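Sharing a structure with you now.
Apart from one protein chain that is not included, each protein chain of the complex appears where it belongs.
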Amino acid sequence: MKQIITFGEVLMRLSPEGNKKFMQANLLEFYFGGTEINVGISIANFGEKVKHISCVSDDFVGDTAISYIQKFGVSTSAIARSNRPLGVYFLEVGAVMRPSSISYNRSHSSFADIRPEMVPWENILKKAKWIHWTGITPALCKGGYDTLKAGLLLAKKSGIQVSTDPTYRKGLWKYGENAKEVLSDLISLSTIFIGGVNEINEVLETNYSYSNEDFIEASKELMKHFPNITKIFDKIRTPINASWHKIRARMWNGNEFRETTDFDITHIIDRIGTGDAFAAGLIYGLQSFDDYKAMEFASAACALKHTYEGDVNYATVDEVTAILNGDVSGRVNR
Amino acid sequence: MKQIITFGEVLMRLSPEGNKKFMQANLLEFYFGGTEINVGISIANFGEKVKHISCVSDDFVGDTAISYIQKFGVSTSAIARSNRPLGVYFLEVGAVMRPSSISYNRSHSSFADIRPEMVPWENILKKAKWIHWTGITPALCKGGYDTLKAGLLLAKKSGIQVSTDPTYRKGLWKYGENAKEVLSDLISLSTIFIGGVNEINEVLETNYSYSNEDFIEASKELMKHFPNITKIFDKIRTPINASWHKIRARMWNGNEFRETTDFDITHIIDRIGTGDAFAAGLIYGLQSFDDYKAMEFASAACALKHTYEGDVNYATVDEVTAILNGDVSGRVNR
Amino acid sequence: MKQIITFGEVLMRLSPEGNKKFMQANLLEFYFGGTEINVGISIANFGEKVKHISCVSDDFVGDTAISYIQKFGVSTSAIARSNRPLGVYFLEVGAVMRPSSISYNRSHSSFADIRPEMVPWENILKKAKWIHWTGITPALCKGGYDTLKAGLLLAKKSGIQVSTDPTYRKGLWKYGENAKEVLSDLISLSTIFIGGVNEINEVLETNYSYSNEDFIEASKELMKHFPNITKIFDKIRTPINASWHKIRARMWNGNEFRETTDFDITHIIDRIGTGDAFAAGLIYGLQSFDDYKAMEFASAACALKHTYEGDVNYATVDEVTAILNGDVSGRVNR
Amino acid sequence: MKQIITFGEVLMRLSPEGNKKFMQANLLEFYFGGTEINVGISIANFGEKVKHISCVSDDFVGDTAISYIQKFGVSTSAIARSNRPLGVYFLEVGAVMRPSSISYNRSHSSFADIRPEMVPWENILKKAKWIHWTGITPALCKGGYDTLKAGLLLAKKSGIQVSTDPTYRKGLWKYGENAKEVLSDLISLSTIFIGGVNEINEVLETNYSYSNEDFIEASKELMKHFPNITKIFDKIRTPINASWHKIRARMWNGNEFRETTDFDITHIIDRIGTGDAFAAGLIYGLQSFDDYKAMEFASAACALKHTYEGDVNYATVDEVTAILNGDVSGRVNR
Amino acid sequence: MKQIITFGEVLMRLSPEGNKKFMQANLLEFYFGGTEINVGISIANFGEKVKHISCVSDDFVGDTAISYIQKFGVSTSAIARSNRPLGVYFLEVGAVMRPSSISYNRSHSSFADIRPEMVPWENILKKAKWIHWTGITPALCKGGYDTLKAGLLLAKKSGIQVSTDPTYRKGLWKYGENAKEVLSDLISLSTIFIGGVNEINEVLETNYSYSNEDFIEASKELMKHFPNITKIFDKIRTPINASWHKIRARMWNGNEFRETTDFDITHIIDRIGTGDAFAAGLIYGLQSFDDYKAMEFASAACALKHTYEGDVNYATVDEVTAILNGDVSGRVNR
Partner (left out) sequence: MKQIITFGEVLMRLSPEGNKKFMQANLLEFYFGGTEINVGISIANFGEKVKHISCVSDDFVGDTAISYIQKFGVSTSAIARSNRPLGVYFLEVGAVMRPSSISYNRSHSSFADIRPEMVPWENILKKAKWIHWTGITPALCKGGYDTLKAGLLLAKKSGIQVSTDPTYRKGLWKYGENAKEVLSDLISLSTIFIGGVNEINEVLETNYSYSNEDFIEASKELMKHFPNITKIFDKIRTPINASWHKIRARMWNGNEFRETTDFDITHIIDRIGTGDAFAAGLIYGLQSFDDYKAMEFASAACALKHTYEGDVNYATVDEVTAILNGDVSGRVNR
């Protein structure tokens, strides 16, 4: 079985238990995460072979991060080590009308040491069938951008699928590159676009609205600029408040517009990593099902992620499928 | 005051805190439970005298189980000890569309050593007014079946009430007996049937639907086969998802069909043992109220159990009655 | 910046984690609180200078209480010490139809040692612009009543605003004074009345209903008896159950009746101190906004408090304002 | 089997986990204790029948205290309820050269409501063979003194053994009685004196030193004043620091002076209740062994208590005996 | 690098935090362990390739056990799954003169399903250089004995090293085989004997004392009976109490008797698995050093294990070597 490659920073997440403010706590729970490793682990939980590429600290924190990733069977053989510390983020979990808050400590972390020569792309891609990247990586540091680009160029040559979740976060772009140019450069090397009108407007400098009509137009426009892109998937979150969301998705694959119904997540356990669960669901689904079924699978995976603590989606294919088959009754499995 | 007798395995329940997957935890909370002891403790919390019959391990785990039961004032003098270990079950608590999962370690536990000669039924029943049994006990082991039958035969002779929750779980019947025959044998010695169309179809090999009409027909049919049975109570659970259920109940007492309205349990704290809380509510209620009021009391008790952590219903008669009187406002008691 | 003065008992709150019954726990979380200090800390979190007057125990518990209050920047220089222990309350947190329960250990606590001569009112009021008191303080002990009255008399002379939340709790009035007389005495020295028909009926011995019409009539009647009172604010709580409430407010300021819309608190994290958050919101709001906007601010602050663990409202002005501006989407702040 | 009676206040103990200062914690562990109930529970763990007499709060805290005591099989049928709160003590656990600290909240607790007419001494003593009291009880409140004296007078008449641990704590004597007189009054009704030179000096206003010679003289003098006293046992603690103690004991029984060797407690887990474990060991031992063996048993029980968390000695007779037989090797029992 | 093979049951260990009695807890910490997997993980932590053979439950508990083992890089590809539950042991941790206690729930666990045909010994041994077994495995069940013997026969043929820790625990031998015969059978296929006079006396039915002279004689006698055995290593534990041990070792390799000095473990953190750490140290050391240096390495590894919580020795070669070089100063590594 060929591998799926994810590439990006691994962060340690630290948050007080329950809904405590940081100031109320003296104990923190920790998990490891990061948008791309979240995708990687979720795909591994679907039964695929996954290799994650990153650079982590050369201390007991980095050892623990690697051990954490290995638990899920994701290959860590391409994770480099640096004597800078691992990136950390602190999370305060909100509720109802109180939003969650995140504070990052990542800008000089071990991942900032990543360099193209640290990643043996040729060897890696020989055994690979898919690469996934997000807009976080080229935003973090020049090394991230260069290393990613080196991989994508090679991937294009080899005809490997390249999916992107080009999430644009303005605050991250600090090292001197122009976000629009860098993202365009990398999107042009990609085949699956996981994002919506927001991201398209950012990259194309357009002004489409959220309507389905505009989504279709925007998608067509995107494909015109990036002819490599064959499919566009957009997850739509309708929040009632921080504790209760509805999730659905829509797609344009060049021929067809489709939309799922809503999943009603009445009691959110953990909101972090749910977008990554959607991306992972798509990457798995597009290899197994038709486009619409893949999108449904991804939406159900995303919905299910809201019920797991931590960044990672523990759901298996059987568990996602059970939900698609309508089993949301909460019967106890014995 | 005469005693109510419960008979069955005591299990240790072990689960990660909150909604953690087993794989995410390194600490487990423990409680003791088991369908019959849950019923027994709940009835004791209603102020009745209760004696539980069982066989637990002769080690510090068994000591702790007995100590746990004694806390509620349930008599443990008829609990035998065995050098086999206490049965254990592991629980992962789900949320929203993620179901909870249970893994049992009970098939060679101390309860499997139970033998009729270990239980002085004659002495026990002299001071008893009611026995409650469930379909789990005869399913677990031959000793459980034999011991239970010895008690029920004596109970019938003495005119003691016998209630049954004949829950049929296929996976448990492994020691060679035929479930249908065994259950029929024991139901024929019982007077109150706590179960619905599912259980009746299983025992009578019929095909009734869930409609009220079919429930009445099925109940009449059951009473024809088991003329000892005088009343049938059926709890109906309408799940929105694993975190949000509605509960109501219906009954047939030979003369009258009645149905309660729904209790809306919008934020389930713990789903385990809620059926046992219903049975306990009935056993208490049928001694104090008319059939319909007893069923209402049982439904409210069942609803209230969803708000307590662990297997056990802590609700008192006053607390259940307050809910029946419409006090669900969440006012703080000071 | 002039100070806002709060005066009242500081209690230690002790409760099992999650929704555990006391009997299920062997660990208790602790917070410090008390209706007036809750108001004081919340106002300090809005950026005002606050001084709290109280009397706490002269041991490591009292040290910890003072340290807790100092964390929020509230001045503790006017907190006396006594060799009696700090008051304690135990809390069991309910859910859905199970109410929370509180057990107090406060009647001979350090606060009962408070005497007028322990509080340098003249000095304190020189730097003050507002005093807030509640009906709990004069109910607890004669020293509380006397000390409070001494302060209010001086405040009236100096033209300082005096707000009151005259909460009447019958069980507390044990030391021999007549509640109606004492409360009337103190209300006559106050300018802002935070309470509704219940409290007015108690003080005036009237029988108004909850209708808006009666609220207006009752308010007019109250102002007739206590011409010092210029504004009346009434918070209305509509509980679906113990886990789900709706909150709105109404007001009469002598000229105008206004009413807010409901805030829907679908997943209550902690219900204690939410009324205090309303009072704090009003005290802050009335200094910054018009009456209606102040009431809206107070309602949003009250709603937001339901999402924090402990007695204290951590919300800042920006966070409350964001909710008033309609941002209840639960977007993660990064 | 006749009962052993203990009489005294039940307190809730609250302490941060580990060696945390109160100010560092936000979680407290709780246990129930109190010098006399500690003795009672320890004796019950030795297999005796024990009844404890007290007065606890009529709330969920008192319910939990009673449930805690019942777990050990100690009869709680003579425990009265009061609407005052249960006494509480806060504990900071020291280490090495840092002493532990205790802050009490007990002076107006439910036990202060105890009155002679609440205790049916006649009925209780009919089934009793031994009463144990300590100097804490008459120090706390007049009701404690009166109730205790009523019992001791009756006990003397019936020839029941009365042991006393007359611990003198000056800070507790606040309600107006003279400690020396009250203690003398009660010691004159007792038969076994568990205390040393300190206590004798206090009661007789003498000045004996700690030497064995003086101990013998002091004991003779005490017996002269209180001819009812037949045996005196003195536990000697040699602290290296707060984490490491040595324990031995000496005795005078009118004829013979004996002394045990030291038990070396190199790693103290919990120091509270160790004196109570000594008293309990004596009460058990004097009924089963000769005086010296009883004192050895008590010393070993006391030493063993230092290894249990909480106030209570969990040691069984077998476990104490194993230590007396020299088994301190720390072999794991499988 | 060729693999080292360990074979044996994987157990879940459950114990209260700190030194709590089971009866005092409501939370349990869990670890996975078992004498052979402890050895395997420790060797993997020394940098060797290790494969563990076992049979674990086919549920989320078994999944978690496998995930736990994988974290250390030990290959789990030869671990079979069974629908019986995973074995469990409960542990109460003692202190000072209080011994620790273990209660097992393993006799009908998933490991009891092991059968020779489930283990592809030929393939496994092709890539192996060493097998380690203990006396626990043939004691547990016939399947364990048969499977082990199949492997050892093949190992002998291939000239692979076979080390044994023949720990004899009488209580485990319940399935009908004769311990002495079975152990002799398997020892005759082994090359390294990790055990002392006790084990030799058991197998040879001799009566040697603990003196060094007798150890040498016993070793010679053992080698006479089992000419395959080339080296004998004996770990000697001198307990001061349950919290403080001294550890040293001695050896006879056919030519030479040697003895190490004592390691003084003044504050034991966790005693479980320390013998396994000694065996692992030997297996690693004998491949890298001369016999005496290997024994020293093993003793230091064993000593170091007493400082890690759980069953597993986390020590690396560098950390063990640092101790051998005399660095026991507790300097903080920064």
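Letters are used for the chains, namely A, B, C, D and E, taken in the order the chains are written, and counting of residues starts over at 1 for each.
Keep this in mind: contacts are C-beta pairs under 8 Å (C-beta built on N, C-alpha and C of every residue); 3 or more make two chains touch, one makes a residue touch a chain.
Note that the structure is predicted; figures quoted are calculated from it, not measured.
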Omitted chain - touching chains that are shown: A, B, C, D, E
Residue, one of A:21, A:49 or A:115, that touches the chain absent here: A:21
Residue in contact with the excluded chain [from A:9, A:36, A:92 or A:276]: A:92
Positions on subunit C contacted by the hidden chain, ascending: 67, 70-73
Touching residues (missing chain, whole complex) on subunit B: 24-26
On subunit A, residues whose C-beta touches the chain left out of the figure: 14, 17, 21-23, 25-31, 57, 59-61, 63-64, 67, 84-86, 88, 90, 92, 101, 103-105, 107-109
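Here, only the chains that are shown with their structure count from here on.
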Partner chains shared by subunit D and subunit E (touch criterion as defined above): A, B, C
Chains in simultaneous contact with subunit A and subunit B: C, D, E
Computed distance of Cα centres, subunit D from subunit C, in Å: 44
Whole-Å gap between the CA centroids of subunit A and subunit D: 63
Sites on subunit B at which at least two other chains make contact: 21, 23, 67, 71, 101, 104, 267-268
